[in-house]
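Every protein chain except one is present and positioned as in the full complex.
Right after this comes chain A.
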Amino acid sequence: MSDAEEAITRAHHDEWARVVAALTRRFGDLDIAEEAAAEAFATAVERWPADGAPPNPGAWLTTTANRKAIDRIRRENKRDGKHREAQMTYDDPPEPVGAIDDDRLRLIFTCCHPALAMEARVALTLRMVGGLTVPEIARAFLVQGTTMERRITRAKAKIKAARIPYRMPSADDLPARVSGVLAVLFLVFNEGYLASGPGTDPVRHDLTTEAIRLTRLIRALLPQDGEVAGLLALMLLIEARRPARVSAGGELVPLAEQGRGAWDGELIAEGHRLVRERLAAAAAGVAPGRYQILAAINAVHTSARDIRDTDWSQVLALYDQLVRLDPSPIIALNRAVAVAELDGPQVALAIVDRLAEALAGYHAYHATRADLLRRLGRSQQSRAAYDRAIELAGNTGETAYLTRRRDQLQ
């Protein structure tokens, strides 16, 4: 990669959200901001290789994007026969860093607004904040490019027509709105971590990486928020295990069977630091939210040298805490896995069977049941549960793993 190409890649990574955010504030229009930012980067691709990268790429891109936006507004005004000169100057005084950072947060809160459908929030966040192209996002979610384009266009149109505001939520709305943003990022991460659909890689590194990058950004913007730290730690500790998660044959490898030497020690260290930070806050009386507890559970696993070394009573205690916060059947199912390690598969199976109605359509319910039945020597019932799990699992690597386990039954 040439110096100029490298500078463009870095600038795209560091500056895209900043440029879109600054332009959205100035022009009050996501569409104009997005198009002008894209044009500015296209101009950089043309010019930087010949002229060299500018000393301050962010400022160059913002100025260029501003010009493009003003050009577009002038063009549209002329076309509409208004002949109104845009009341804008080319050269903005430099913004203090704090205000620009706030702009990026505003952008994130607008893209993740609860009045938008979840899939629209995901698409808009990846486009406006993440800077992914529409074809990239379409590929990531296995839909046609035109479908994704429509989804994003429709979301932008709603933001404009319904006047979804471009500002920080009020203090009393903030926790709920932050949790909405984290839900979007966790969804992107999970789609990468357990990719669905035939023909996709079992783990989509591009999506997990993007989710972590955006969560890091939010962490930098909201350093006091415990759940932001919790989600980042959770993602890091899961991502750290990615190198051991898929076998050479393309099968998902469960935690117990992973070669722990392949785990990423740097990500684990960073995740553990964040978990310790939140444990200290909890000790000082700040009640942890669900992402912080999930991160702590993962930290128990990443602290164990091997599966036998796992502190299951600690895992169970954390799940008990989580159940009090979120009494959902999926949490109860995951808790049962820890119960199986401490009290045996018989006790765990009784818990799992009580979830039958709520989780009948969830592949992990059947996979967990199949494993417990297998451990109890109830092969026939185990086989039936594996069959159902295989039917429901959308991940190619997981299907391969479950099929092998089923076929190993006596």
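Just so it is clear, a contact is a pair of C-beta atoms (placed from the backbone, for glycine too) under 8 Å apart; a residue touches a chain by one contact, two chains touch by 3 or more; residues count from 1.
Keep this in mind: contacts and distances are computed from a predicted model.
Participant: According to its UniProt record, what is the protein name of the omitted chain, chosen from "CaiB/BaiF CoA transferase family protein", "Phospholipid/cholesterol/gamma-HCH transport system permease protein", "Phosphate ABC transporter ATP-binding protein (PhoT family)" or "YCII-related domain-containing protein"?
Facilitator: UniProt lists the chain left out of the view as "YCII-related domain-containing protein".
Participant: For a quick check of understanding: of A:A65, A:I108, A:I164 or A:L402, which residue touches the chain that isn't displayed?
Facilitator: A:I164
Participant: So one chain is hidden, and I want to know which residue out of A:A115, A:A220, A:A256 or A:V286 touches that hidden chain in the complete assembly.
Facilitator: Selected residue, touching the omitted chain: A:A115.
Participant: Go through chain A and note every residue touching the omitted chain.
Facilitator: Interface with the chain not displayed, on the chain A side: 113, 115, 161-165, 169, 173.
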